[in-house]
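One protein chain omitted, others in place.
Which chain is which? They are A, B and C, in the order written, and residues in each are numbered from 1.
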Amino acid sequence: MAVETVRKPYVRQRSAWWWTKNPRYVLFQFRELSSVFVVLYAFLVLWQLWALRGGSDAYYAFLVMWYSRPMMALNAVILAFAILHSVTWFALTAKVPLFRIKGRPPPAALVIGASLAIWVALSLLIVKLLYGGF
Amino acid sequence: MADRGTKMIKLRISRYRPERSGEPFDQEFTIPYRDDMVVLDALNYIKDHIDPTLTYRWSCRMGICGSCGANVDGTPKLTCALYLRDLKKRPVLIEPLANFAVLKDLVVDIEPFMEKLEAAKPYIIRKDERPIERGEYRQTPEELELYRQQSLCINCMLCYSACPVYGHDEKFLGPAASALALRYELDSRDQGSEERLAAVATEHGIWQCTFVGECSVVCPKHVDPAGAIQQLKALAATRLMKAMLLPLAPR
Amino acid sequence: MAAAEVDRVTPMFWGLFSAGGFVVAFLLPVFIFMNSLAYGLHVVPWEKVEYGGALRWIRGDPATALLGSTLGWLGGWLPKLFLVLIIGGGLFHGLHRFKYVLYDVGLHRAKKVLDPILYGIAAAGTVAAVVLAFSFP
Partner (left out) sequence: MERLAYDIVIVGGGAAGLRAAIAAAETSRSLRIAIVSKVYPMRSHTVSAEGGTAAVLRDYDSFDGHGFDTVKGSDFLADQDAVEFFVRRAPPEVIQMEHWGCPWSRDPDGRIAVRAFGGMTVKRTVFAADKVGFHMLHTLFQTSLKYENIERLDEWFVTQILAEGGKAVGVAALELRSGTLHAIAAKAVVIATGGAGRVYEFTTNGAIKTGDGMALALRAAAPLKDMEFLQFHPTCLPGTGILITEAARGEGGYLINNKGERFLKKYVPEKMELGPRDILSRSILQEIREGRGFQGPYGQYVGLDLRHLGEDVINKKLPMVRELAEEYAGVDPVHEPIPVRPGQHYIMGGVHTDVRGSTGVPGLFAAGEAACVSINGANRLGSNSLSECLVFGGEAGRSAAAYAISQPAVGSNPISGLVKAEEARIFDGLLKREGGENLAEVRSDMQHTMEENVGIYRNGDSLEKALAHVRELRRRYERVGVRDKDPFFNTELTTTLELDFMLDLAEAIANAALLRRESRGAHSRTDYPKRDDANFLHHSMAFRTATGLRFDKLPVKITKWQPAARVY
């Protein structure tokens, strides 16, 4: 071989802060983070059920903690993430056409809009049905 | 050839010369600027008039051959379809496509991408081949419309450059190859669904995608690979679950 | 590329993840609001949240009342089912996603260990939810 050449493909390292470079990546990270809060809330409710099982004293102790300021704040944060999850999830599922209109997948905006409408209606229905209204 | 009085523009280009230095470095160039210049024109100006060693790929300069991708100001773009006038920052920062190994200057290693493309079995698979003399397979415009969007991929790899999952898992099948798999899945002439779904539903296949969605944002041909992957997932999951629930049913 | 093994496990959990995603998206926000914040914001009275109110809720009293006599039997089931869906869906959805968060920070090599742990927790939590919720009359 006449010519010896060096060649080292350069593999760049991704910084741990890659996601801060683009607002859409930030949103994505928050969406992913919502999973932590969803899981956390599932456990909190299990705890709540356990306390309710434990009788009136146990449940009152739980309620004192539940309606403390820090816990209220945490729950508000969890709610915010839950809403973020809902909205991004509707955007996501709009990409998977479950049905077709005149042979074409429905436009994403339509699917998202319909999902949001169903979401609001369903929430009101639950308030009415399970909680007997406000 | 800078005329007197012409506007100038400054570009910062990330360069890598493996035979000179072990690390990439940035170099700045200031060149005359016209309003109708795309980024590729600027690169060509530098190569022709300032530094012929600058290395990058291009050919069609009409957004169809897919060779001229680079990260411009941090976003993967076709340099032949990106006007300098639309860029706000100065200097304009030009780097090789992210998530790929750099060979030289703006040239990245495409081989991993080619392997993925091939792995997705992007061709018609038929159990029975109709002889050519018997003519074409009929396909209505509606049937064509079903996969048309996914057939528009120019293999420019911008989507891979934008996908953070591909950024940490170089084995991830990735957006474009998945979109191509879906393109053949949805083609009324194809009968290779089982084989192809098996090929993409692997450990580093479609399940790795966490639906960041940035691939679809950067895709210059509106292929929507993000949507394509979710559709593939739904197809593969229902297929597998059916197979498990009804082990005796024809798949 | 060498033919890679078909992954038969992930699609199952992906199915649960998507189903859970729907449940969480549609049901969770309103539940968090009613269960955690409504009282603090003075939208619901104390009687509804104290021990007795909570017991009445899980027995399905409000629902039974609303559904009337013909569908009333459903009322007792609804809150329990609702809780199981939220807890199970939330766990399977959230932990699947959390798995990828962990992969993303570099733990993808630990797939063999992570998967059983995370899906195991989801399954255990769901079973606990069923047992607890249906232990109420």
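Worth a mention:
Here is the rule we go by: contacts are C-beta pairs under 8 Å (C-beta built on N, C-alpha and C of every residue); 3 or more make two chains touch, one makes a residue touch a chain.
All values reported here derive from a predicted model rather than from experimental measurement.
Looking at B:Arg17, B:Lys171 or B:Arg239, the residue that reaches the missing chain in the full complex is B:Arg17. Contacts to the hidden chain, counted on chain B, fall at residues 17-20, 36, 47-49, 51-53, 55-67, 81, 103-104, 107, 110, 114, 117-118, 122-124, 129-130, 132-133, 135-141, 143-144, 147-148, 151-152, 154-155, 180, 184, 187, 189-190.
To be clear about the criterion, only the chains that are shown with their structure count from here on.
A straight line joining the Cα centres of chain B and chain C is 38 Å long. We define each chain's centre as the mean of its Cα atoms; on that basis chain A and chain C are separated by 13 Å. Shared interface positions of chain B, i.e. residues touching 2 or more other chains, are given as 164, 168, 210, 234. With touch defined as above, residues shared between interfaces to two or more other chains in chain C number as follows: 97, 100, 104. Contact residues of chain C toward chain A in the complex are 21-22, 24-40, 43-44, 48-51, 54-55, 57-58, 62-63, 65-67, 78-79, 82-83, 86-87, 90-91, 93-98, 100-101, 104, 125, 128-129, 132-133, 135-136.
Chain B contributes residues 16, 18-19, 22-24, 74-75, 98-99, 101-103, 109, 142, 145-146, 164, 167-168, 210-214, 217, 224, 226-227, 230-231, 234 to its touches with chain A in the complex. Put simply, chain B touches chain C in their complex at residues 115-116, 118-119, 164-165, 168-169, 198-199, 201-205, 207-208, 210, 233-234, 236-237, 240-241, 244.
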